[in-house]
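Note that one protein chain is taken out, while the other chains of the complex remain in position.
Going by the order they are written in, the chains are A and B; count residues from 1 in each one.
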Amino acid sequence: MSLGANSGTYLDQFPDEAKLIRATFYSSFAALFVGALMGLLQVLHRVDILRLIPSEDYYSYLTLHAVLLVLTFTIFFLVGVFTWGVTTSLDRGLEDLRYTWAWYGLMAGGSLLAGITIIGGFFDAIPLSAAVLYTFYAPLQAHPLFYVGLALFIVGSWFAGIDWFRSWWAWKRENPDERIPLPTFMALTTTLFWIISSLGVAISVVVFMIPWSLGLIDQVNALLTRTLFWFFGHAVVYFWLMPAYMLWYVMLPKISGGKLFSDPLARVVFVLFLILSTPTGIHHQYLDPGIAEGFKFIVMVNTMFLLLPSLLTAFTVVASMEHGARQRGGTGYFGWLRALPWRNPVFTGMALAGLMFAAAGFSGMINAGMNINYLVHNTWWVVGHFHLTVGTAVALTFMATTYWFLPQLTGKKIWNKSLGLAQVLLWFIGMTFMSNAMHRAGLAGIPRRTAEPQYSGFDFQPAAGSVAELNMQVVIGGTLLFISTLLFMLIVVMTVRGSKVDTLPANGYAETLSGPEDAPLVLDNLRLWAGIAIALVVLAYALPLASIIGRHGLFGPGGSPSPQFIDTVVFTGQAIFDSLVGVIR
Amino acid sequence: MRISWGGFLVVVAVMVPIVIELRTVFVHLGVEMSIAQTGLLAAVMIGALLAWAVAPDIRGRKRSNEKSE
Partner (left out) sequence: MNIHTYEKFWLAASMVLIVGFILTITYGTVGIGVAMVDDSGETINPENINDHPKFSSPGVEQVGENEYDVYIQVVQFAFLPTEVEVPAHSTVNIHLTSRDVIHSYSVVGTNANTMVIPGEVAEVTVNVDEPKEYGVICTEYCGSGHHNMEGKLNVVPEEEFEGDSQ
């Protein structure tokens, strides 16, 4: 969709917003780099090739890796993408740039705070630590600033969502009879379920974790705070996924040379995610005592139905690619595949990310399969699964589309497109090796979140190959991924350092074969869908939460705090002392 | 060339998961393959693809890959 007299790059059209999006992207990439480095160090540590730090401190690697990659990298990138989508489709700048920079500041400040507390865990001299992992289950306890940092970050992202609503409201006043443009529709529906779902973790952090870590309350109810985390913990993956879907829907068809197959179906998909993404959280707790089997069964059914919008997306995305390929002259039942722009890393990255996501969906169905979950829970299978989803479908799409966004935001050409193609291919291949090995290792029972999965009393028995071979495969994969990350950083830095050109394409996104006028009006009724979403969440969570609170009350007993912010030496010493005292008594 | 270099690299990349998973499938069918054998299989498949891509057109049909980008 070209924008008439205002045509030009995004930088030409919206220079102030471009500056903001550059800030969010650069913050995102900084987190990606450090997070990826942690990943490499983790893989080398686990298989015992290189242990730079004692295993006790491995969990700070892991916390940093997860928090930086799945919170900082992803969310900073997506707030940039949605800002682009909203301003471009409404053809309107943001309402108040001071407000916008304020939310950016909250997010940046929050990330820094959380990051510093985690990094403190590596240094005995620093009394800060947060080796509690991304899920921070009580009674493991981090330094209070960790929780404060997370809270600021999340609240900042809420304000970002509200910023897009403000733009829409202002535009609606001037365009009362028009349908919500698709990218804006996607940003708004995503914001709605993001706010609904993150309320769970916000309550856990603000009402329980922060006062508890400050010593204002004695105990927290471990199962309650864990459940509140997972209230948020499943929907957050869709918060990461929806911007990737948006790019597959509105950018991929255009890059393929064609149009989006169906706007109405895209709206249906996003509405389905709005209403179904939160009432599935308990599927992360299938093995928890204290939650009745009936609730787990209902959640299993919800989760299986959540496969539907992704299957619909698969259809629409492939149909749109085929349409584009045929526009470019492709023919035949499968021959049209050859006509696609495979040399373009923007296209190839997104296509491979989508392909990998299909595999991820099926391993996800295993995870969702309540009684099957016994075999994979907390094993490396789960890690293999989410490296395909957030690690490829989301991360690779973000990196691939950066090759389109960066010129639009800076006015400069990508430094080297062939290297870009190599980068996305390397990611796909590296992830194949690593994730495949992780899945197979998990089936043999090898655990996740463990610094030294080498035990003395028994051996792991993989179905194919040996543990040594699986380890080697993981190291190869992880190394390729890290090289791919370095390549990405190189291309970004060299592009930004380049000079401006006049030859860039205009800002815009895909047109549709079946447009918004074909979509029933009810789809645009955001209040209705938000209401249904809230009702479903209440239905799914009221009884389980009431039951959990009924068992031990709001505040415990959850056991004594297990502070992960005391120097390891001190803590171990304390434990030894206690046992000695116990023996003497 | 029946396929662009970009396309060729992509097909090779997509072959990687196929070959790796084929090995697991074969184990379940009772056929065990060592790493070396798997590598050989991959090399053969890539070689076949390359041969198809550059083989001269014996039957004289017009077959060229579409302009990309």
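By definition in this document, a contact is a pair of C-beta atoms (placed from the backbone, for glycine too) under 8 Å apart; a residue touches a chain by one contact, two chains touch by 3 or more.
None of the values given here were measured: they were computed from a predicted structure.
Asker: Need the list of shown chains touched by the one chain that isn't shown.
Answerer: Taken over the complete structure, the missing chain's partners among displayed chains are A.
Asker: Given that one chain is not shown, which residue among A:G93, A:G109, A:P211 or A:P264 touches it?
Answerer: A:P264
Asker: From the list A:G105, A:P127, A:G531 or A:P557, pick the residue that touches the absent chain.
Answerer: A:P557
Asker: One chain isn't shown here. Among A:L287, A:V493 or A:L554, which residue touches it?
Answerer: A:L287
Asker: List every residue of subunit A that touches the chain not included in the displayed model.
Answerer: 55-59, 62, 131, 133, 137-140, 221-223, 226, 261-262, 264-265, 285-293, 296-297, 300-301, 304-305, 307-308, 311-312, 315-316, 319, 365, 368-372, 374-375, 377-379, 444-445, 447-453, 455-461, 514, 518-520, 547, 551-552, 556-560, 562, 564, 568, 571-572, 575
Basically, only the chains that are shown with their structure count from here on.
Asker: Counting in whole Å, what is the centre-to-centre distance of subunit A and subunit B, each centre being its mean C-alpha position?
Answerer: Those two chain centres are 33 Å apart.
Asker: Per the contact definition, I'd like the list of subunit A residues that touch subunit B in the complex.
Answerer: 328-330, 338-344, 348, 351-352, 355, 359, 421, 425, 428-429, 432-433, 436, 440, 463-465, 469
Asker: For subunit B, which residues are in contact with subunit A within the complex?
Answerer: Contacts found on subunit B: 3-7, 9-10, 13-14, 16-17, 20-21, 23-24, 27-28, 32, 35, 65-66, 68-69.
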